[in-house]
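Before anything else, here's the structure in question.
Presenting chain A:
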Amino acid sequence: MVAFFLIILPLLTGLIAFFLKEEKVVKSFAFLSSLATLAVSILGLTLMKAEENLQFTAQWMQPIGSSFSLRLDGMGQLLCLLTAISYPLVFLGSWNASYKRPNNFFALMLLAQAGLMGVFLATDALVFYFFWELALIPMYFLSSQWGGERRIPVTFKFFIYTFVGSVLMLIGILYIQSKTVSHSFSLNAFYVVELSSKAQSWLFWLFFLAFAIKMPVFPFHTWQPDTYEQSPTPTTMILSGVMVKMGLLGLLRWLLPVFPIASYVWGDVVMSLAVAGIVYASLIAIRQDDIKRLVAYSSIAHIGLMCAAIFAENKSGMQGVMLQMFNHGINIIGLWIIVEIIERRFGTRKMSELGGLAQKAPVMAIFFVIIALANIALPLTNAFAGEFLMFNGLMNAKSNYYLWFTVLAGLGIILAAVYTLNMIRRIFYGEVNELTAVATDLKLNEKLALGIIVGLIFWMGVYPQVLLDVTDNFSQELVNKIDISHLFRKQ
Partner candidate 1 sequence: MPINYYIFLSIALFSIGIVGVLTRRNAIIIFMCVELMLNAVNLMLVAFSKMHYKAALLAGDVNGTAGTDGQLFVFFIMVVAAAEVTVGLAIIVMMYRNIHSVDVNFLNRLKH
Partner candidate 2 sequence: MNALIISAILGVVMMFSGILLKQKTAVRNVAIGGIIILLLVNILEMGGTVFFKIDTRGMIAFDQFALLFNTIVFVSTLLYLLLSAKEIEKVGVNYADYFALIFFILCGITLVSSFKSLLILFLGIEIISIPLYILTGSDKRNLKSNEASLKYFLLGVFSTGLMLMGIALVYGARGTFLTVPDPLVTVVPNALLITGMSLLLFSMAFKVSAAPFHFWTPDVYDGAPTVFTSFMATIVKAAVFIAFIRLFDDAFEGLQPQWRLWIAVITAITLFVGNITAVFQQSVKRMLAYSSIAQAGFMLLSLYAMNTEAKEGLLIYAAAYCLATIGIFAVLAKMNDYTFDGFNGLAKREPLIAATLTILLLSLAGIPLTAGFLAKFYMLKATIATPNSLWLVIFAVLMAAVSVYYYFRVIQAMYFKEGNDATSTGFSLFFKGTMVLMASLVILLGLFPDLLLNWLYF
Partner candidate 3 sequence: MNITQILFWFLSVVAIFSALMVITSKNPVYSVLWLIVTFFSISGHYILLNAQFLAIVNIIVYAGAIMVLFLFVIMLMNLNNETEPQKHRWLKMAGAVAGGCLLLVMVAALKDTDIKNQQAMVNEGNIGLIKNLGKELFTTYVVPFEISSILFLSAMVGAVVIGKKE
């Protein structure tokens, strides 16, 4: 039941929100709804842990072998929690921003949340695909209606790009379904389907393309900086904080377990792409002047690391990815909140036009520094444990080039320090200029949102075990599923 409510709650409230014209009303309505969702997801983690609560199945499209089935496994728990947490934060953080036609804005936001939840919960390929698109459409409308100057072409490119990926994935889904014994779309049927290694190979790429574009992995990332730059910041928060996790979840739930052989065969290629992406994105980030673009590229680098760790195919890597999926979301949302504040206050995102904010807005500066340092995985902040485990996973990967991957990915750490510290320096330190001289410090709601985020940062940083326990079983099962050593033993 929990699983069902996680979807239906935002869906219904989203539909209702269309009809609440008054800005204050719809704003608070959306906020309350997101809080309710959060409560539900926390329930799912604590009181209603029982399996029957976490599963939901309904008859649907029986003839073509599909059924509306959801399940809240470890990863699902984690990502739903992330989604549920980020929404209140986003609303709270951007409370002072005002939009024309607010009812549409918040309604679409909530619909997107429903879509995301669905993607994270679906255990039926068709349902998964449905929600995959359902999450995309509202995002597209949000970005190109409330976005920046070049929003229309940019977000449209984003849409087409991801759409191409997803339809290719649809072909893959259909093919596998036709190969399953029961001609069903259910996840378990997919796990046991017998595929020739040749078929696995091209199916692997069909699926991977969709996920790679979504994450995004180098070189399929070019839509991302533009979109992040052009979208309204709340949308960007969801896009970068939660939506990219769709791709990772796809890899973990729909790619590796279904095509273990292909994943093993192509693992090196994917890892090289991912690692190349880390260095590439970091180097570009160093040269950015626009804060949004900088954060966007840094996000590409982080995602690259996660992707690489996934294909390390060992438990340490997996757990690291789980942890990082959550923490990356929290951190980047924190960053966006401050970026949004800065943009709203000073009307610019150019670091060259800012500076000296630390004198005028010390609280903001402190929050930003903490979040930024968390973003570069300083120990005792949340990202450290995750990255530690991921690197450890890379180091113990089956690939022959594991050392290279680790070292190159490690360059990312250094470069991350470079651009992050420069960003801090150029925005907050130095003398004030006429633009920032009039700066004011954070408002209460912003303090609240950022305070929560910082709290999470330290909690997860000092005691990451909380999350690791949630996903422990899942990762273990996953690793067992994708373990193909028995194949080698045969020969």
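Inclusion criterion for the candidates: all candidates are chains of the complex that A comes from, given by their letters.
In this text, a residue touches a chain if its C-beta (ideal position, glycine included) is under 8 Å from a C-beta of that chain, and two chains touch if they have at least 3 such contacts; residues count from 1.
Bear in mind the structure is a predicted one, so any value in this text is a computation, not a measurement.
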| said: All of these sit in the same complex as chain A, but only one touches it there. Which of 1, 2 or 3 is it? | reply: 2
| field | Residue numbers on chain A that touch candidate 2, as the complex places them | value | 60-64, 129-130, 133-134, 137, 141, 144-145, 151-152, 156, 159-160, 163-164, 167-168, 170-171, 174-175, 177-178
